[in-house]
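A selection of the complex's chains, in situ.
So that you can tell them apart, the chains are marked A, B, C and D in the order they are listed, and the count of residues begins at 1 in each.
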């Protein structure tokens, strides 16, 4: 029931966007609308904003001119599936690390003081500085006897982006129990671990769930960007950049890959929503 | 080091080649050498590693994660200056393939005309020919032009956001010619544009070269041997692509390039023009051209006032030793290594490069 | 006591940072790591000094873009969250939409925005930042607005008020901790987004252009000098978010 | 002003069933008939869980009855809520933790658009009344349990409503404070002529305050007896009157009677 309704709403949201897009194309000027030389409304011409149906049609066409090439749709789906699996790995890793860090920071004041600024800093370092290090050092590792695979570098970078919202949100959540509840656990002389498991973790769910959502988005982005950055083929990231290179002659093409990325984000968000439902009992105050 | 582990019992020697970008006809010679079995015949088992935006091929090479790398000379020299022990062992592209493109009506035909314009620029170390050209024409790139970050596509030029765009002959220039001119409903033609060629302006720099590990070249006999074999088989691949451009296009397309077939054929053709004819033989490094590259790299300042190199390259930055041997072997095999008779084809681009 | 606490809070991270830098410097020195792999803090410091005025100029350009985008993103997100919680169908429409948009990486968004708006203005970058900042703030704020205590909801019901009054007096104050969790995340992401968006169009006047241009020429120490500026900018944004949080929650249950 | 012929509150055949998920359904109230006249003071008393809070919440339109009708001043409970015909104090104080004590008291006034100065004056008055003038600037979590409850009472009185709904408001107060608050409440309700529905567990309190004491019995919650209280006037000596003791005994009997039936 719930699931059907959310699918319907998702569809409605898509319809709204497409209508707005086409509506703007109807009324908007091909040169957009500028104030003081700054274009505040986008150009509405077909090469800047291709028609929805043009993009749809692109999906049905063969991807490349070679014999037996699959359609763009199939290519995008295949790439999305590839990126999805890496995102999942990155997400899981990021969530684990984020939760572990949050727990550590909650436990030790010094750890919090020392780490929190660097957790923040970690997200301000551009990937140019990180990707080569991950690829270079990762290449010298072996995981469970298996040599390092390129997708592992991508997953590591994906996790690197995903852990941040979890660390911040989870720390907030672990800090959220009120003084009365903490006093209760104190009165039981409950160990730190017991307080964590019986009180702080369940109480943190309200903060954790949005953090998981953000982490999901971050892991998808991390995967896509890292694919481009490290030159890993097979995923949506590669499609985005390759289709972008083709945009000059075929402006609708990049939109197919972008749509793929958006769909990927939706699927991951939907999975987190399912998790949210599973955790709902810890969230009685939530509507 | 990867080549330390020579093939077992005389089996093929594993070799990794790091490219600087994704699969496209720019690297067709190496793919052809794999597909045609040239590497295998030379006893090499070559794995080609594609590039990415943040993959620096010469670094991968210097770190020992690849045995050879394809990189532009100025960028590789900059890494050398930072301690990367690498040597140019074959200058595959004899000419520069970079040009500055603008709509004809903007009247930008020389570097001097760029003054006061919005000039597209990739950055990524691909900007020094442009800057040298402007400097030579008496323009301060930091002040006299507005530099705009250029993307993977050429829409900014076609939209009129920028006046002149950087383009590789073999790639972005083709993209422009694959686009529909909204005024005519047909594809743009070369007549619609003016281009400034840095070869003509005298500020060209050496581009794609095969780089090898300096230290191993001096100490590891097996690696020296492998280098000769690798350069030889690679040039054989390039010679094949010169003669069989369509076949090489098909190889690249089959390898998964998403840019269409006509685009790749164009690229193959333009790349061939950068290699052939090669007077001293393909891959030979010409001291004068090298010196021009180095001097521009030392003297030209970019928008931030930085030069590529702070001093002249030290040690063995390039050597013709291996490529000479390779050329000898090729000549012995009757391969045309100068391509004197080469004449480019005329490629018709389809809409979107399909 | 509070002074001791404050110094501890500042000293600990600084000390941790110094330790990290010393360790980094030692690794580079002792293991003789060449500059093309990892520059030493010392080399980076030299570059920071040499390029200081340009670093400031570039930071200002990127910082302005990040700030404008961030503020716009937060404002939009809070407004959208308020409307979403108010009118449930809007929430159900907006949430999938926001999820989808949020999964679009800058590499995908920036080029098309550049094409749609202009490759020569700062607007596309600011839109990118706003989009990136929107999602964390929206998601956490919606969560905070909906987690209202039952007694408080009923109290307001008994006053026969709902809608905006309920939102203003109960939902928003209750959502403040959540909102700021989102803003903290958004503030750090805003800077990196503004920097990265520079790789994909627009004027070459910010930190991103400087970083790539240096990195492409293996001038890693110089690249890192600009990265340090990006980090500094990110920290400034984060601290500003913290300060705003302090300000907004004066007299409330103390926050961590 | 108030139409004396219309009941302040009237419930007819009211049932309330809660669905408690996997734990099954709970019938909280069944067949409730009750009318409260304007200005009348009615106490609800009965064992824990018998539905007193639920009944009050139905009147306040915070729950909807499963069956039966409820009217408040002749209108639907819903309309009465919209018209702000009542003030309410919950069983849990329910203060907003981010607001000072003063700001909590001002909340209903602010919500209904009273100006800043008027609010401040009224809040001072009310905090004085509940003996918390010096704690105006404190946060709720800096108050003792009883002090929080007094803040909630002040808040309920803020708008001088013509119907007051109070759920064990004096539960956490000591006897002295409690008696003082009782006195204030009696004075207030006679002065303003407001009707009061008052939930309590204290029989003397119910008797002292009320015109009628409604005795309830649990599972399902029903009205088992209604004890009218006939006391001349409420003052310091009322609690020593013989009529007072008689009434207390009557209510106690009514409560016991029902309980003994249940235990047998």
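As a working rule, a residue touches a chain if its C-beta (ideal position, glycine included) is under 8 Å from a C-beta of that chain, and two chains touch if they have at least 3 such contacts.
Here the structure is a predicted model, which is why all the values come from computation and not from measurement.
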item	value
Chain composition of the complete assembly in this structure file	A x1, B x1, C x1, D x2
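Here, only the chains that are shown with their structure count from here on.
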item	value
Centroid comparison with chain A (C-alpha atoms), farthest chain	D
Between chain B and chain D, centroid-to-centroid distance (C-alpha), Å	86
For chain B paired with chain C, centre-to-centre distance based on mean C-alpha positions, whole Å	38
Centroid spacing, where centroids are CA-atom means, of chain A and chain D in whole angstrom	52
Residues of chain A whose C-beta touches two or more other chains	43, 47-48, 127-128, 136, 228, 241, 244, 247, 251
Interface hub residues of chain C, defined as touching at least two other chains	37, 111, 115, 118, 149, 212, 215, 253
Chain-chain contacts as defined at top	A-B, A-C, B-C, C-D
In the complex with chain A, residue positions of chain C that touch it	8-9, 12-13, 15-17, 20, 37-38, 89, 92-97, 99-109, 111-112, 115-118, 121, 123, 135-136, 139-140, 142-143, 146-150, 177-178, 181-182, 184-185, 188-189, 191-192, 195-196, 208, 211-212, 215, 223-224, 227, 230-231, 233-235, 238, 253, 255-256
Residues of chain C that touch chain D when the two form their complex	149, 151-152, 154-161, 165, 169-170, 173-174, 176, 249, 251-253
Complex contacts: residues of chain B adjacent to chain C	53-54, 56, 58-59, 62-63, 74-75, 78-79, 81-84, 118, 120-121, 123-127, 146-153, 155-156, 159, 161-162, 302-306, 308
